[in-house]
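A single protein chain has been omitted; all remaining protein chains appear in their positions.
Right, chain A next:
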């Protein structure tokens, strides 16, 4: 992607693959979602075989299709994981029963956790290959995988039609060499402005306070480091129901969905706030990534918010950058990825043990940004490619709108490098921003509040 400006650091926007092309849109109405999984398998299959040859040994495993498998013969099969969770809301169940049962409301998620699906003895894992689906057991647990993950499985097909897993092989990961960079990047997520002054007071004042502090000339320990860019992760306006989860879809089909529309006032407020931050002399650039519910398509990957919606930001083209979600960029060779977090939130529901950092670590292991697309997360149906496959593992992954603020350094298989994964809480609830020092990848959580 070309950028019209340059910052202190050598910046490069590498989110090209998240932008829909004409080829992607052509024929999309008639496209089936199985093509998405097909593209995913095609992209990750060579990388799985690469790791299988490295770990098991070249020529020491029999890679065949599941339909050709014989009983009690050890084979290596590649497919897509399907986690069957009994408690997961199902559109078909709802329509079949026609009872229009009111499922638990996802919107009432507590601030420090998300609602998880209740476990059941009926829960199981299946592997879906090109022609067949088979149940898995053995060396695989519900907390190791998610629906949509592409994996290689070494094992035997049992008498009962169950595939006994001996070993799992995940795709290889590729990470570029880390280079040093001087500067600080600020990450803020979940402004969720409503347009109502009373509701937005703390958020707006916190953001203004932060903006002024970043541009103050305070000395000593309270001095703000030079800010290269501020990344504002959506959603920037509040919508009651984001519509991306299975629950919302069920409610839509059963005509029981209520939705609070975001207001134009909220958009104007956001526009003014962000442009005021960008105009500050000591802030170089503000990147704005949308979330589900913002004025753009809600199908992953989300396109940039149109400049018509943020006119003041559009007028400061050199300082406000409207980007995609996920958003990937490079500063002095350091690769950073940000996402709005709906993918992680939906994955959290499928396990009682996972935290946000666990999910991000799993995403690095699975080499896919959102394997639950299009299962529980709306995704644009693409046939020829899957843009959410991690072709190169970023050095830093920042996930917004998480209930807990946490970070972790995830080791990369086959490399000495690590990937720093960061979970960022909502600014609307916590007034917390993350200041990332690019030199040593150290982080500071900073809270901006008023007590009057």
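Here is the rule we use: contacts are C-beta pairs under 8 Å (C-beta built on N, C-alpha and C of every residue); 3 or more make two chains touch, one makes a residue touch a chain; residues count from 1.
Going forward, contacts and distances are computed from a predicted model.
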{"item": "Hidden chain of the complex, named as in its UniProt record, picked from \"Probable D-2-hydroxyglutarate dehydrogenase, mitochondrial\", \"mRNA decay factor PAT1 domain-containing protein\", \"Checkpoint protein Hus1/Mec3\" or \"DNA polymerase delta subunit 3\"", "value": "\"DNA polymerase delta subunit 3\""}
{"item": "Omitted-chain contact residue, chosen from A:67, A:180 or A:216", "value": "A:216"}
{"item": "Residue of A:125, A:273, A:323 or A:419 touching the missing chain in the full complex", "value": "A:273"}
{"item": "Options A:60, A:131 or A:450, residue touching the unrepresented chain", "value": "A:450"}
{"item": "Residue ranges of chain A at the interface with the undisplayed chain", "value": "26, 29-30, 95-96, 98, 111-112, 195, 197, 200-202, 204-206, 208-210, 212-213, 215-218, 220-222, 255, 265-266, 268-269, 272-273, 307-308, 311-312, 314-315, 403-406, 425, 429-430, 432, 444-452"}
